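Beneath this line is the structure, given in structure tokens, with notes to follow.
Heads up, one of the protein chains got dropped from this complex, but the rest are sitting where they should.
Every chain is named by a letter (A and B) in the order it is written, and numbering of its residues begins at 1.
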Amino acid sequence: MSELAAILARELAAPPAGEAPHLAPWADGLRERARQDFSRNGLPSTRVEAWKYTSLRGLERTIGALGALPAETGPEAPPPLVDGPRLVVHNGQLAAVQGEVPTGVTITDLRTALANDREGLREMLESLPTDQPADGFVALNSADLGPGVLVHVAAGTDAGRLLLQWCSGPSAAGRLCNSRVCVRLEPGARLELIEQFEGEGAAEHCLNAVTQVHLGEQAELAHACFQQWPRGSALIALREIRQAAASRYHYTGLDAGASLVRHDVRTTLAGPGAGCRLDVACLGMARAHADNHLQVTHEAGDCASVQTFRGVLAGRARAVFNGRVLVQPGADGTDASQSSAGLLLSPHAEIDAKPELEIHADEVTASHGATVGQLDEDAIFYLRSRGLDVEAARQLLTMAFCRPVTDAMRPGPLREALSARLDAALQALGSPHG
Amino acid sequence: MLKITDLHARVAGKEILTGLDLEVGAGEVHAIMGPNGSGKSTLANVLAGRDGYEVTAGEIRYQGQDLLELAPEERACEGVFLAFQYPVEIPGVNNTYFLRAALNAQRKHRGEEELDSVGFLRLVREKLQILHIGDELLHRAVNEGFSGGEKKRNEIFQMAVLEPQLAILDETDSGLDIDALKVVAEGVNRLRSPERAIVLITHYQRLLEYVKPDAVHVLAGGRIVASGDAELALHLEQQGYTWLEEGGIAAVGSAGAA
Partner (left out) sequence: MSKQSPSVESLVQRSYRHGFVTDIESETVPPGLSEEVIRLISARKNEPEWLLEWRLEAYRQWQQMRQPDWAQLEIEPIDFQAISYFSAPKSAQDRPRSLDEVDPKLLETYDKLGVPLHERARLAGVAVDAVFDSVSVGTTFKEELRKAGVIFCSMSEAVQDHPELVRAYLGSVVPRSDNFFAALNSAVFTDGSFVYVPRGVRCPMELSTYFRINAAETGQFERTLIVAEEGSHVSYLEGCTAPMRDENQLHAAVVELVALDDAEIKYSTVQNWYPGDEQGVGGIYNFVTKRGDCREAGARISWTQVETGSAITWKYPSCVLRGDDSVGEFYSVALTNNRQQADTGTKMIHLGKNTRSTIISKGISAGRGQNAYRGLVKIGKNAHNARNFTQCDSMLIGKRCGAHTFPYIEVNNPSAKVEHEATTSRIGEDQLFYCLQRGICEEDAVSMIVDGFCKQVFRELPMEFAVEAKALLEVSLEGAVG
């Protein structure tokens, strides 16, 4: 076990005095089991297949303690990406609920929800395994269960938009903060959830966030994430989604910051006729490392899934894309597609892709395409022949390269805001071309 | 306007143009005809400055400047427009956005003010109307999923918006039905003016029924082997290109890439 994992395990075993949370007994049991799993497995090493391309050595240098910190009043949350009610999470703790939360939507601090044993919470939390070597961060998160938030949307409610802003204060420096977000949409409910990771805060810190989503029948969640944290910070984010029949889940991820990013988005299409779309654009510069794992499990028949990944890498950045489609026996009528493309702008950048299909049913249409390459020279010439200079032509084509990720979103202010951020971030990759 | 002297050019190590001379004056329309492999497209690509087309000898003067010294975008900004034989598909780049970026780059180069989106849209609609092109192509990505005819119309549309000084149409007429051909002809005729020059590179005489050229040149084996007026095109149409060989003029077909 690594030194960092040993420190974290020790801290988990001896929580600071006076902070013993009063949780439902099953929650204490869950924390304890997860703590034991973490003590046994520690943090994943590159020998674990799912972490093959991601070393935690950098993290070990910057992080030295667990961040069981109170929410700080420190730096203000960044300007919101879009209008609407928002939750501010500081150092992993729910700090504020601003704006008017629509009727039918309940927002509860997770610790309170655990103490009151909110309906459905146990089933959701206990469904997440923590015992495998690849699950180190999940085990760590579950062992430290408490900070975070529960969002509940009542059946048939169109809840509109909810913004979740992740911030860190100066005291988070050198620490790893855990946080859990639970989102439950009852049948027919709809929500647009936007996670924003932006602003200065503590550079050298790590957020280990787990988001769990349960979608009832015909529920719809549009989930967007924009991340542009300062260099030096690390984000480990797992999003685990379970979908009932005819529900829809659409994830749009845009990563343009932090030094170490690990994203796992795993959806399970558990009821017939459900559909999901996972679209991610990943921009890396300097020595940034971003490891993206998208996984769709088709459990029920007649479900459709789409995965899109675009990686643009400059400097010495490295991006990993692992897309996995798993079709379980009996999931007939599955339609799954996956597309990934990487663009390397510098001789020192690297991209690793592993698009997997694992199919155990027969009436299935599944496909994937993966490419790594450069901008099309013919297209560059075409643009130049119309008067654009080389730099402008490259810029335009690079933006077009990532366009499929934002184009799949529903038209509206969110899509516009994200497209603008994407273009700005691409411009910020500078002109390392040529 | 354009003066090409003793132009030699190579593609992938193979000499395609072997001493080409051509002079096109302002206000003129010249047609360049020739069999496959004679070097027609090579000429078009050399004029536009495409990579991989290596000029080994000769010179090209355009409005008094050395054209070969200029980057492709500088040529475009100086008013050189190439309608591509195979227009490139650019997924993810909106056609309108693309054209506005191009127009504003050229206007900026000329020291003119950039057009805002309202002004630009007005201009675009006007051009579409003149050319009888529907506006659905405005909303699509550049050439993506366009049919052959749609791509060629899009080239002519771009030409109409950018209003070049020297337009080179590389086999823009090939493979078109009669309606699309009329769009091309209309675009060229609208562009005709005493200040502008147009070079039509074509395999067939068909387009010349709608656009009357001031001069017709026959390109074979990488050189101009015959020049004349519109009559020459008719003659070619009737006789085919074989008469060139029979007439003992330079061997045809030795050049592979055209």
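A few notes on this one:
Here is the rule we use: contacts are C-beta pairs under 8 Å (C-beta built on N, C-alpha and C of every residue); 3 or more make two chains touch, one makes a residue touch a chain.
Remember, predicted model here, so these are calculated numbers, not experimental data.
In the entire assembly, the chain absent from the figure touches the shown chains A.
Among A:Ala65, A:Val306 or A:Val372, only A:Val372 touches the chain that is left out of the view. Set against the missing chain, the residues A:Ala353, A:Ala379, A:Leu414 or A:Leu429 yield one that touches it, A:Ala353. Residue A:Glu363 is the one among A:Glu123, A:Glu363 or A:Glu391 that touches the chain not shown.
Residue positions on chain A in contact with the hidden chain: 49, 329, 342, 344-347, 349-374, in rising order.
By our rule, only the chains that are shown with their structure count from here on.
Inter-chain spacing, taken between the CA centroids of chain A and chain B, is 50 Å.
Considering their complex, residues 48-51, 71-73, 75-77, 81-82, 84, 87-93, 98-99, 101-103, 105-106, 109, 141-142, 158, 162 of chain B touch chain A.
Across the interface of their complex, chain B is touched by residues 376-379, 381-390, 392-393, 396-397, 399-404, 407 of chain A.
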